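I'd like to ask you about the structure that follows.
Removed: one protein chain of the complex. Kept in place: all other protein chains.
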Amino acid sequence: MDYQAVLEEVAAHARPYARQGRVADYIPALERVSADRFGIAVADIHGDVYGVGDWETPFSVQSISKTFSLALVMAQSHDGHDDIWRRVGREPSGTPFNSLVQLEAENGIPRNPFINAGALVVTDRLQTLTGDASTSMLHFLREESGNPDLAFDQAVADSEADHGDRNAALAHFMASFGNLENPVPSVIEHYFWQCSIEMSCRDLAVAGGFLARHGLRADGSRLLEAREAKRINAVMLTCGTYDAAGEFAYRVGLPAKSGVGGGIIAVIPGRCTLCVWSPGLDARGNSVAGAAALDHFTTLTGWSVF
Amino acid sequence: MDYQAVLEEVAAHARPYARQGRVADYIPALERVSADRFGIAVADIHGDVYGVGDWETPFSVQSISKTFSLALVMAQSHDGHDDIWRRVGREPSGTPFNSLVQLEAENGIPRNPFINAGALVVTDRLQTLTGDASTSMLHFLREESGNPDLAFDQAVADSEADHGDRNAALAHFMASFGNLENPVPSVIEHYFWQCSIEMSCRDLAVAGGFLARHGLRADGSRLLEAREAKRINAVMLTCGTYDAAGEFAYRVGLPAKSGVGGGIIAVIPGRCTLCVWSPGLDARGNSVAGAAALDHFTTLTGWSVF
Amino acid sequence: MDYQAVLEEVAAHARPYARQGRVADYIPALERVSADRFGIAVADIHGDVYGVGDWETPFSVQSISKTFSLALVMAQSHDGHDDIWRRVGREPSGTPFNSLVQLEAENGIPRNPFINAGALVVTDRLQTLTGDASTSMLHFLREESGNPDLAFDQAVADSEADHGDRNAALAHFMASFGNLENPVPSVIEHYFWQCSIEMSCRDLAVAGGFLARHGLRADGSRLLEAREAKRINAVMLTCGTYDAAGEFAYRVGLPAKSGVGGGIIAVIPGRCTLCVWSPGLDARGNSVAGAAALDHFTTLTGWSVF
Partner (left out) sequence: MDYQAVLEEVAAHARPYARQGRVADYIPALERVSADRFGIAVADIHGDVYGVGDWETPFSVQSISKTFSLALVMAQSHDGHDDIWRRVGREPSGTPFNSLVQLEAENGIPRNPFINAGALVVTDRLQTLTGDASTSMLHFLREESGNPDLAFDQAVADSEADHGDRNAALAHFMASFGNLENPVPSVIEHYFWQCSIEMSCRDLAVAGGFLARHGLRADGSRLLEAREAKRINAVMLTCGTYDAAGEFAYRVGLPAKSGVGGGIIAVIPGRCTLCVWSPGLDARGNSVAGAAALDHFTTLTGWSVF
């Protein structure tokens, strides 16, 4: 496979979609990004990396961080004690990503780890396991991406906190059901720090390589059992793109996780990890050009999981 | 009407129901009360007061305070600028009193001022209007009841705060829709202090006299326009007893407001205000013996509003 | 009370609102009525009747029939066996009148007898009790109004049936929970016939007199116990105007039942029954000028129940 040629063709096809989306504007720190940025990178399982466009420009990872917090919690629990799955489900939510309705109907157990409520539970667990949920993730991402310059974006984290009433409501609500181990303010703070990490398409494709390598880290050591890596991929496919997961599976057919910063990572198990970035979002919060790019990538390569 | 005789008969009928209910146990400070307490008082519009049983024993007013915070906000707004009604509705909720579902479906506007979310909005408004939502209510209740010893119960307020995640979730959620004027922690704190006030049946029947006197205070001055007092009664009848308002209207047929401390105040417009207290609650949070007492009172007197 | 003078003043005040509403257009037979019709009638408990405007013009009673079907079922059950209340609740619905959501959440038991689902259950029961739910109601209304010419409007009933999928869904859904005694098509047919009855404000005010007379019929015989008549009034107040019952209680303060034909009946217990008609509806399905008229009537007379 000539990845570079494929990426060029994908970019030519998808870039025009960039202007159809709308940059996230719920916090000032995000809305300053220009809608017409577009980058895409692929890291194959041997460590080779290819990229096109703004593939080396850092952007706010936002909800893509949810994939890594879940992996880190599972990595520390693979003695078979799946505590985290007693506190968060694995089913698609069927409702918007920050909905309280389902949380209420299901007694404070979030539907899955990729809606905000579920990610707060995972962050809470990671906080208990590591003592510092955001720094432990940052260190992991630095090591795994090979980029020691990765950092939190304090302006973004502060801005999230200033507009954080919805997440505070989710956290207090789960606390009222006894589903948080740490104090609400601490959990929210670490969650916002995680979301604020800045990474490029290159960084994310490389750092997410363990999902394509059935759990093996960049240095060949094992982060997750093969079974566990597959299971994260399964949750990404059914729950990774907010309430458009079915549509995404139908069009793209790959496990993927999107963020409102405009990034999407996607996994082709046994082959490669992709990351695409374009800040213009559709009504459901997924990058318009990013989804078009992944759709075209699977059309060109025939590499959907189906 | 020989109130004293009627109250004796009502008490004889209703007291046996006391043991059927269950004392609120969500905070330790409330669950210590004995379930078999029972008291009832009537204050007629001329200021005469009658009582039976534990009618002079103070108890935690809890949600009955919602009636007074609404009245105080309306009293300060009767220039016709009904700001409060743009921020809270007047419809029965159809769902439990602390539900987030409706709040989400209706963009952060609580259904009515007597569910917790609505009362938080009213408290927020009272805080803006007075600078101290809880103390201003306490002063009003002292004056109106003629009992200068009324006080907050700090143990109850602290206990509510310790178990306050659900209310914090409601408040943050409304704040995320821009429906709070003051900081969430301040609104919650004043709300808990209001709920913690200790009053007896006598105190509450007397303090609620303005609702039977079409808005006139105990000293003859006007708190509310007649139209406003009627409207509070209407909201009490349709929304005052959690999600049992329809059942309460059907059985009792009086405007009423209950609290999880076991108290219920009820109004017979133009005649009198009643307060009954018995801590054992039914599944919907209303005093079992209290409801039985009011039911029997209207049967004996024929004084339902219907 | 000079009813005629009051009605003149009420009409002068309310008639201008007629054009603000929108005539029901979900079936062709209803949308042909002109929006600027307006009539109002009062029948006092002594049988005297007063009216203004189009008070003798027949219109489609629609959901006002729900009051009479409930009364007829209760009249045949006052041996104390309240079977009907095991099959239908007494709480406001909090959601639109033809919603399936609550029905699903509550296992096929409609919230109250005045939403469509509840009225279907009441009609089903009346069918079982009388063998002909629609004709028995028509005969009762003829006798009680003293108007032997009352009749079904076949065009309206047929038109309802042609657009009756929503009601068929409700009925089949309740049948799936075992909450219907008769075949679905039969229940729906009788329900549509009941709704199609044509009556004037005069007819309805007179026929609803038993609600103001604490259960006594026009000929002085007893239809309902006083307690039962009061209870129907209570259900009207909390549930009678679709999902605007709280607002209606707040503004008007009377038990009332509206229909999408533009009619509203209202009760002042111990005094009189009113009926107002104006076909223009607000967004919740209540007559705009009708609500304004009742609001002004209680303002002029001071006769709200609160």
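Read from first to last, the chains carry the letters A, B and C; within each, the first residue is number 1.
Note that in this section contacts are C-beta pairs under 8 Å (C-beta built on N, C-alpha and C of every residue); 3 or more make two chains touch, one makes a residue touch a chain.
Everything numeric in this text was worked out from a predicted model, so none of it was measured.
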Contacts of the hidden chain among displayed chains: A, C
Residue of A:E104, A:E160, A:D243 or A:D282 in touch with the missing chain, whole complex considered: A:D243
Chain not shown: contacting residue from C:A168, C:A226 or C:L300: C:A168
Residue of A:S145, A:S159, A:S196 or A:N233 touching the missing chain in the full complex: A:N233
Positions on subunit C contacted by the hidden chain, ascending: 99-101, 103-105, 165-166, 168-173, 175-176, 184
Touching residues (missing chain, whole complex) on subunit A: 89-95, 102, 111-112, 227, 229-231, 233-235, 237-239, 243-247, 249-250, 253, 255, 269, 299, 304-306
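Please note the rule applied: only the chains that are shown with their structure count from here on.
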Remotest chain, subunit B as reference, centres from CA atoms: A
Copies subunit A and subunit B - rotation angle from C-alpha fit, nearest 5 degrees: 180
Whole-Å gap between the CA centroids of subunit B and subunit C: 32
Between subunit B and subunit A, distance of the C-alpha-averaged centres to the nearest whole Å: 47
Mean-CA-position distance for subunit C and subunit A (Å): 55
Residue numbers of subunit B (touch at least two other chains): none
